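Notes follow once the structure below has been shown.
One protein chain is absent from this view; the other protein chains keep their places.
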Amino acid sequence: MTSAPNQAQSLDETEIPQMMRAVLKAEAAPGLTKVDDYLVPDLGPGEVLVKVRAASICGTDLHIYRWDDWAASRINPPVIIGHEITGDVVRVSPNVQRVKVGDFVSLESHIICNICEYCRTGRGHICENTKIIGVDRDGGFAEYIAVPAQNAWVNSPDMPDSISVLMENFGNSVHTALAQDLAGKYVLLTGAGPVGCMAIAVAKAAGARAVFATDISDYRLNLATTMGADRVFNPLNDDVVGGIMEATNGDGVDVLLEMSGAPSAINQGFTVLKADGHVALLGLTARPINFDLNNNIVFKAATVKGIAGRKLWATWYKMQNLLESGQVDLTPMVTHEFTLDQYDEAFETFESGTSGKVMLRP
Amino acid sequence: MTSAPNQAQSLDETEIPQMMRAVLKAEAAPGLTKVDDYLVPDLGPGEVLVKVRAASICGTDLHIYRWDDWAASRINPPVIIGHEITGDVVRVSPNVQRVKVGDFVSLESHIICNICEYCRTGRGHICENTKIIGVDRDGGFAEYIAVPAQNAWVNSPDMPDSISVLMENFGNSVHTALAQDLAGKYVLLTGAGPVGCMAIAVAKAAGARAVFATDISDYRLNLATTMGADRVFNPLNDDVVGGIMEATNGDGVDVLLEMSGAPSAINQGFTVLKADGHVALLGLTARPINFDLNNNIVFKAATVKGIAGRKLWATWYKMQNLLESGQVDLTPMVTHEFTLDQYDEAFETFESGTSGKVMLRP
Amino acid sequence: MTSAPNQAQSLDETEIPQMMRAVLKAEAAPGLTKVDDYLVPDLGPGEVLVKVRAASICGTDLHIYRWDDWAASRINPPVIIGHEITGDVVRVSPNVQRVKVGDFVSLESHIICNICEYCRTGRGHICENTKIIGVDRDGGFAEYIAVPAQNAWVNSPDMPDSISVLMENFGNSVHTALAQDLAGKYVLLTGAGPVGCMAIAVAKAAGARAVFATDISDYRLNLATTMGADRVFNPLNDDVVGGIMEATNGDGVDVLLEMSGAPSAINQGFTVLKADGHVALLGLTARPINFDLNNNIVFKAATVKGIAGRKLWATWYKMQNLLESGQVDLTPMVTHEFTLDQYDEAFETFESGTSGKVMLRP
Partner (left out) sequence: MTSAPNQAQSLDETEIPQMMRAVLKAEAAPGLTKVDDYLVPDLGPGEVLVKVRAASICGTDLHIYRWDDWAASRINPPVIIGHEITGDVVRVSPNVQRVKVGDFVSLESHIICNICEYCRTGRGHICENTKIIGVDRDGGFAEYIAVPAQNAWVNSPDMPDSISVLMENFGNSVHTALAQDLAGKYVLLTGAGPVGCMAIAVAKAAGARAVFATDISDYRLNLATTMGADRVFNPLNDDVVGGIMEATNGDGVDVLLEMSGAPSAINQGFTVLKADGHVALLGLTARPINFDLNNNIVFKAATVKGIAGRKLWATWYKMQNLLESGQVDLTPMVTHEFTLDQYDEAFETFESGTSGKVMLRP
């Protein structure tokens, strides 16, 4: 039998095994464990079964891998981790309408309740009962995953899976960048990790006059440049504030996209922000920081927005539009690919700071 | 001749003296000095001369009175202080069109340049060359004051001058309260000083479902209640967070109007803010504070706006509308009135914490 | 057995009959037919069964009653009509979570698909697959109705059912009135039918400086005044344009809420609209009209919004807030109440133009 790689249309139910390989946080300690005999999950009402093609590593996964305080307080082992996932739908529950067997999908990682006030008013991204795939329930470092049909975003069969695997993460970039109007504006991005680098491409596509980026990793700044940054600054070597003020004729930037969580970067960003400027905060600080509300916000008449996840599913439609039209090209973002067996090597690569996105294939 | 108190239509130029009484910050030290032989100011191009009926004391005046670090770094004595001013126009420069001799006016305290980008785009409230009356040039604790015609807001002759004297300050209240939609929403005001108390009345007029207020002064909380607060909390005695969560059925508030500058109040305010809530920051903190960006802004997807002054002159039109229609009644706000000679007593009263606005009449 | 009128908590399944009374559009002709032997509907997946307490008559029902061109083109008899419905949930499908047996509910009349782009982006009010209760499927002029659980809005048990029956209709009023900021603004409502009269109360609650209303029925203008209109105008007798210009000191109104669909009213409304004014269009015209885009929209730099239904369910939350807080009181709106048997009399009353809302009780 020859089959097109992106299609599973005529999937034979008997091809779905009962057991699968998976990478677990098996116990409350650093590291992960790979097993071969995990049960392929049953479907709850409204769920679909996805045969995973690829899953990429996120900073959250690294916290769980290392088993830091946050992880210890949040994760109940054993659980399969991984929440940036792409694959093919191979089984659907009765009454599922929108998603069909054979659909090539990316997964939204937030499972929302649909019944709280936020969900019922188009703001599911701040659902008060959110469960996260790969954190609160089994994730995608496995051969199969069961998720609510609602969480499956159907891609064009033509999309490469090295792009589709990025969708969840790209959603953060799009939500942050498009939280304010950018047309003809100067934009500063602080923190050029993967989400930041993708946000640069979005900001350029959305009409930013110029995008500046700061990071302490030159590797990342190179990737930022590849993704469209007009100028990059490494605060370890460069005068960030002076450089940006000079690049903007002394005016400063109209928009700050904060993705570092680093107090010094936050401070620099607000310093170069113009009066009446807009700030989108996605980065998380390690702890509360010393913050100058007067000069950063009040006197500047700044507008500061917190960014939670992605809008469900307004952001996904925007992502699709930007990718389909070719306005944003994410090709440079996946720099490394490993098999599921190589998970330790994959995490080391991601941790090194000299990678873009790192992808695992089951 | 008998004349209506609010009119100076047929003003005889010869009635304007050459010398006037004024209260000065005469030297770089605490206190003020009253003199009788200050020159009635000449008019620059586009300026008007206003015979002061009343001027009220603002927190800024108190800083100057006490001569604290901020005052010492900002004020160049000698200067007449006072920037909340109402009076009658008695002389106008050639080419002044909108304002006429006899107009009964309130004064905007920010003198803007009209030529910077902010001024030329309807955002004069963040003009980069702002000069402040009573700080950067002579103010209103005097018999006469010269100001750009642009800064004179023409009131109805029927408005009591105990209301018109409040306009500048009321502008802060209106700008802060109307920085976000309030219809049907729960609003928390932290810091029930005069600006806060007036903002309560604005929030109620603008359709707030309920307004809660916090302050450490019971006097102020009483005034807050008079101005329309539905429930008030004194953090010295009350469980603010618990009380507000209970009053909102566990949901928290939709909007926070922060006017205290106090870290504990700011913290309480953000704690009870709903997800997707809106915050308007007017209060100034004494110094940078320890602030939890993650929980206060990012995870909540909050929108936080800094509030600078009043919009010039969009806020003034809104003020006029709210007062003319009777939607807001500021009558309870002026609790004390003194003559210019009694300036020390006036400042003591204002400093006591058991006053609303304190007004001086020359 | 004595039971509290608003509760059905311990409902005994055996109490639900197999047959019920209902008022049908039985055939493609004017009039309606009452039958006693209609099957109590079975529940589809995710549906709930509601025992109807009351249903009110809407203009749409009148079109169906009269069997005009629109009705003939849209309705497939036999169908039970009526879509403004309140009652008690007496049976729920498996897996329904939010709604419970015993809940006292109002029904949203638009059944949406949840899977189109609009539904998935918080804009279900413009779902491209909308089905309407009482039009596309059986409605509420009956003893029981089955609807998707999603369409049941749970009220406080304390709400009178003469208020809860209005919720669907009130949603149009709230959606229209709150489509723009109203604080401190002059508002003109053209077309003071029930939706218009309720919108007046909303506009006043949301801070309108004054609300003017026009209608050709003095009965309705009286109701408009009861609901809070500051001035009313009957174009048959009054100079609408002149009167409104005079009432606004020659400025005109900031906001137009158009609910008449009458070309002359639309024209008057746009004529008195200020430059940069906002218009919310809910009224439907009988056919395309002669319209001056230049003077009505372009030169005025007006913003005109079409209003479709109610936001699902953002508008419902706002409705609840405005009613619970007492900011809006709909008590005067239901002026007539009939039994289901009296449906002809009820329609005649509604058609007479001398009624507010007319309510039927099974």
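Quick notes on this structure:
Order of writing sets the chain letters: A, B and C. Residues in each chain are counted from 1.
The rule is simple: a contact is a pair of C-beta atoms (placed from the backbone, for glycine too) under 8 Å apart; a residue touches a chain by one contact, two chains touch by 3 or more.
Because the structure is a prediction, the values reported are computed rather than measured.
Here one chain is not drawn; of A:R21, A:R98 or A:R209, the residue touching it is A:R209. Checked against the hidden chain, the listed residues C:K25, C:R53 or C:H125 yield one contact partner: C:H125. Interface note for the absent chain: among C:A29, C:A72 or C:A301, the touching residue is C:A301.
Residue B:W313 is the one among B:W67, B:F233 or B:W313 that touches the chain missing from this view. Counting the whole complex, the residues of chain C in touch with the unshown chain are 117-118, 123, 125-126, 128, 251, 266, 275-276, 281-285, 288-294, 297-308.
For chain B, the residues touching the absent chain in the complete assembly are 45, 95, 97-98, 115, 117, 120-123, 311-314, 317. Residues 178, 181-185, 205-207, 209-210, 318, 321-322, 324-325, 327 are the ones on chain A that touch the missing chain.
The rule is short, and it goes like this: only the chains that are shown with their structure count from here on.
Sorting all chain pairs by how many C-beta pairs they have in contact places A-B at the top. Centres computed as Cα averages put chain A at a distance of 45 Å from chain B. Residues of chain C found to touch two or more other chains are absent.
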